[in-house]
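For reference, the structure discussed in these notes is given below.
A protein chain is absent from this complex, but the other protein chains hold their places.
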Amino acid sequence: MLTYVVRRIGRSALTLLIVLLVTFVLTRIAYRNPAATLAPRNADQQVMDGITKALRLDEPWHLQLVHYLLRGPDIQGAAVGLLHWPPALGYSFRKQTPVTELILSKVPVTASLALGAVVIWMTFSLVTGVLSARRPGSVTDKVISAVAYVGLSLPTFLTGILLSYFLFFKLATYGIRWFPSSGYVPFRESPFEWARHLLLPWLAIAIAEIGIFQRVVRGSMLEVLSADYIRTARAKGLAERRVYFDHALRSALNPVITLGGLELAAILGGAIVVETIFGLDGVGRLAIESALSGDYPVVIGTTLFASVVFILSTLTVDVVTRLRDHASVTH
Amino acid sequence: MSDVAPARATLFLEAPEPEVAGLARSVLRDRSVRIGVTVVGVVVLLAVAAPLVAALVGHGPTEQFQSEALDSSGVPIGPSSSFWLGADGNGRDVLVRVLYGARVSLLVGIPATTIAMVIGTLVGLLAGFFGGWVDQVLSQVTDVVLSFPFVVTALSLVALNRTEDGSSRVSPVLLVIGIVAAFSWTYFARLTRGLTAELRSRPFVEASETIGSGSWRIIRRDVLPNIAPAVIVYWAVQLPTNIVAEATLSFLGIGVQAPTPSWGNMIADAQRTSLYQVQPWFLIGPAVGLVATVVGFNAISNGVRNVLDPHHGTR
Partner (left out) sequence: MSVFAVEDLRVTFRQRHGADVEAVKGVSFAVEAGRTLAIVGESGSGKSVSLLAATGLLNTAGAVVQGRALHHGTDLVGASAEELRRLRGSQIGFVFQDPQANLHPLKTVGAQVAEAITSHRREPRRQVRARVLELLDEVGIREPRRRIDDYPVQFSGGMRQRVMIAMALALNPGLLIADEPTTALDVTVQASILDLLRGLQRDHGTAIIFVSHDLAVVSDIADDIVVMRGGVVVESGDADEVYGAPAQPYTRELLDAAVRGPAAGPDVEAGPDTAGGATLGDPLLQVSGVGHHYGHRRARADTPPAVSDVSFDLRRGEILGLVGESGSGKSTLGRIVAGLLDPSAGSVSIDGSTYTSTGRRRARPRLDPRTRGRIQVVFQDPYSSLNPRRRVRDILAEPFDLHRDLAAQELEVELEALVNTVELAPSILNRFPAHLSGGQRQRVAVARALALSPDVVVADEAVSALDITTQSQILALIRRLREERGISFLFISHDLGVVSELCDRVLVLNGGRVVEQGRTEQVFSAARDPYTRLLIDSIPGKRRGLVRAGAPTGEEGRVHV
């Protein structure tokens, strides 16, 4: 088990390195006039020369990479160097802020968005999935499956627009202002306002995911319910509630966990869309803004951030499923 | 983005009909498939007929009719006898643009998914069949691609595609096809790798070995025919996902570029200008097109899966 985790971490590190390499090369090729692209709007030649020198833009790209990885000279008081502790992702000359600081300041918004969405989609899909699997083909099953089907077929950006149109704009025309159209209130300031501001974004992400997960839970439950050990549970005279929620769900969770990890890992994609629609100032918005404006240190930073999130969540899922299997498959 | 990875790879080995013709017949009997085929058929028909409709109403997809279709304050008109679904903020015919948008969706989605299928199946076959270092290298490549944030990297690629004077090196549509394919082949690779590895240990593959079949012959005769149904079903699963991916990229302004109509950039237009609040068809038109296409393809793949794998279905 330990060897497995160590090997798995090794592979993740390699993946991260390749992602960095590819992104780095891509952005360096994308540079036309690098210093001018990176500099603030009306910077003079002196500033641009400073940037060129600080990032060693006059040197070949592989030397720039070495410089990016190992510690170089501080730029305006901020450390550079990914392999330095704490890791530094570079400096955004446009925003006059170190990239690490910039990303970390946006994480709470995106994390709140992801966390709430996951809680909502998991709860709903588990409950509706089990309900559907109880009597496949029944009216309940058909209604739930049809609703899930529509959810699954709605692109996140469309769900977001529809939610903000009906639950914000339409309600507002009747004078009801339950949901704000945009903005973010930190949890520490007011948990209620935090949730109220995030509810529509959460739903925008969760609706499509419920569509997907409801079907996975249902399929997985149906498969498990035909297993011999479920018949054994019934043969013991176990109440149906325990058969479903204890025996069957316990085994049916594996594909849900696996897919959950993958979807969670890719949540930044959904976050970009939802943050754009609902005006949330999170990592997704930062990523798309920097990419559109050519602020490459931030692009590399957010790409690496997304990769780390992806790698960590898949790693966690692999280890968790492995531990669960450990109990049942090997010893 | 809701790129669904195959939650569980299913080999349709116990499919009721081993013969292709018989299988096709029982697939077409399925109600879900019939609904899906009808919806998709209508979408395809409309996409093909788009120039015809444009000629009929006399409005090209990018032509602007600011005097006829916008009122004095610049607000687009609603449905009328000449603009059946009304106009957009630039005075263009929404109906004509929606129909042309269907073309873009299909022209991006179908080739992108097909390319992804070919690449992914090849990679998965090699990794699953040969195992060992081949598998290690290919799995590492797959991991790397999977861990790239789709939208952010797509943005870098779009930026890369722009030349100094603002024009594009390759056509944006081709670039979008490339980007979507590059990010979706991994799902096919995972699927085929799992299925191939499972088939690899089946006695009938070993039986082929004992009569002296070589690796390529086994791949061609024993593995491919048995994974093909699952791969084709997955193509139909991935296609709507990829159509949504194109729409999302266009919505974010990095896919198909205006003035070329695409459902994604039309919806973005409607949302950005908030004009859909007065001319709802501006939003409803492309939204219905997109959702109908996705629902249609989902219904087909869902039905096919039910027929091939009776354990999974509702019966």
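The letters A and B name the chains in turn, as written, and every chain counts its residues from 1.
Everything that follows uses one rule, which is that a contact is a pair of C-beta atoms (placed from the backbone, for glycine too) under 8 Å apart; a residue touches a chain by one contact, two chains touch by 3 or more.
Worth saying up front: this structure is predicted, and the values here are computed from it rather than measured.
Student: Out of A:36, A:57, A:111 or A:238, which is the one that touches the chain we can't see?
Tutor: Per the contact definition at the top, the residue touching the missing chain is A:238.
Student: Could you list which residues of chain A touch the chain missing from the display?
Tutor: Residues touching the hidden chain, for chain A, are 136-137, 225-240, 242, 247, 250-251, 324, 327-331.
Student: Just checking the interface: what residues of chain B touch the absent partner chain?
Tutor: 13-15, 18-19, 130-132, 202-204, 206-213, 217, 221-222, 225-226, 315
As a convention for this text, only the chains that are shown with their structure count from here on.
Student: Taking each chain's centre as the mean position of its Cα atoms, how many Å separate chain A from chain B?
Tutor: About 22 Å, centre to centre.
Student: Using the touch rule from the top, collect the residues of chain A that touch chain B in their complex.
Tutor: Chain A residues touching chain B: 11, 14-16, 18-19, 22-23, 26-27, 29-30, 32, 136-137, 141, 145, 149-150, 152-158, 161-162, 165, 169, 208-209, 212, 216, 219-220, 222-223, 226, 255, 258-259, 262-263, 265-266, 268-270, 272-273, 276-277, 287-288, 291-292, 294, 299, 302-303, 306-307, 310-311, 314.
Student: Can you list the chain B residues touching chain A in their complex?
Tutor: It comes out as residues 1-5, 7-8, 140, 143-144, 146-153, 155-157, 159-160, 164, 240, 244, 247-248, 251-254, 264, 267, 271, 276-277, 283, 287, 290-291, 294-295, 298, 311-312, 314-315.
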